[in-house]
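I'd like to ask you about the structure that follows.
The other protein chains are all here in position, but one chain of the complex has been omitted.
Let's turn to subunit A:
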Amino acid sequence: MRSNNWGFFLREAVKNLRLNLLMSVTAITTTAVCVMILGAALLVSAHLQGIIRNVGQDVTITAFFPENASQETIDDTLSSVQGYPEVSESTYVSREEALDRWKETFSDQPDIASSVGSDVLPASIELQLNDPRDSGAVAEKLRSEGFEEGDLNYPQQTIDNLNWFTGYMVWALRVATILFLIASILLISNAIRLSIFARRKEIEVMKLVGASDTFVRTPFVLEGLVQGLIGATLAAVVVVWANSAFVNWAQSYLFSVSSESINAFGLMLTLIAVGVLIGVAGSYFSVRRFLKV
């Protein structure tokens, strides 16, 4: 391909984009919507995995004493737990302290704060572990001390619960993402095909005056690239903005959502790359059908 052709291709592509504005807008919007959905799916699964990771980093195990536990049992347990090599620190929380914490947590909501008495909240022991991966083993030991599974609160439990939930969630998202990708490729190549169909006469003329296939195709592919780029960029900006808004909102509440779950720049590049790829592939294959003159 001669270098002086590129100026011609670019001029043609830009001119065509302008002349077929409606078709371009259709293709761009379709790309943007599809890329946005893809981005949302990626966000949700990344955040879920981030939450699981965060919970896994938690080194605290809480063991609640049964209602009827005597002070003697409690002391015995405390002293034996303090001997565990995995435990770096252990704190006993009496019923009174538990109530104080409760009141402190809900100090701005007096109704809730005053709704419980000291007899409701159980005493507990809080263990800080050296390594979060030991939590399962320590929980096992605590069970042999006489704690019921239901009286223990340790990360593995949460992780198991989350895993059970997110396992399905992530799979559903993956399936949805693949379906949306397929749908978006079909939609976009259809939008591009429509715009090419509207210009099949132009292609016919090009072929008749002796334009090579590459020559006919290149402006269309460039056009697809530009459409994909614009659509995907719009979508990527929206997705990244929505992500940071969500992270801010979640962090000011209770979620253990971290902004580090997602590399916003990488996500943006991925989405734009996907959009461009769809645009280029879509127009390449759509033009091919009309080249057989």
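Throughout what follows, a residue touches a chain if its C-beta (ideal position, glycine included) is under 8 Å from a C-beta of that chain, and two chains touch if they have at least 3 such contacts; residues count from 1.
Note that in this section contacts and distances are computed from a predicted model.
**Student:** Consult the UniProt record of the chain that does not appear here and report its protein name from "2Fe-2S ferredoxin", "RsbT antagonist protein RsbS", "Cell division ATP-binding protein FtsE" or "Multiple sugar transport system permease protein".
**Tutor:** According to UniProt, the chain not displayed is called "Cell division ATP-binding protein FtsE".
**Student:** Check each of A:Ser70, A:Ser88, A:Ser107 or A:Ser212 against the chain that is not shown and name the one that touches it.
**Tutor:** Spelled out, the listed residue whose C-beta touches the missing chain is A:Ser212.
**Student:** Residue-wise, where is subunit A in contact with the chain that is not depicted?
**Tutor:** Residues 2, 4-5, 7-8, 19, 201-202, 204-213, 215, 293 of subunit A touch the chain absent from view.
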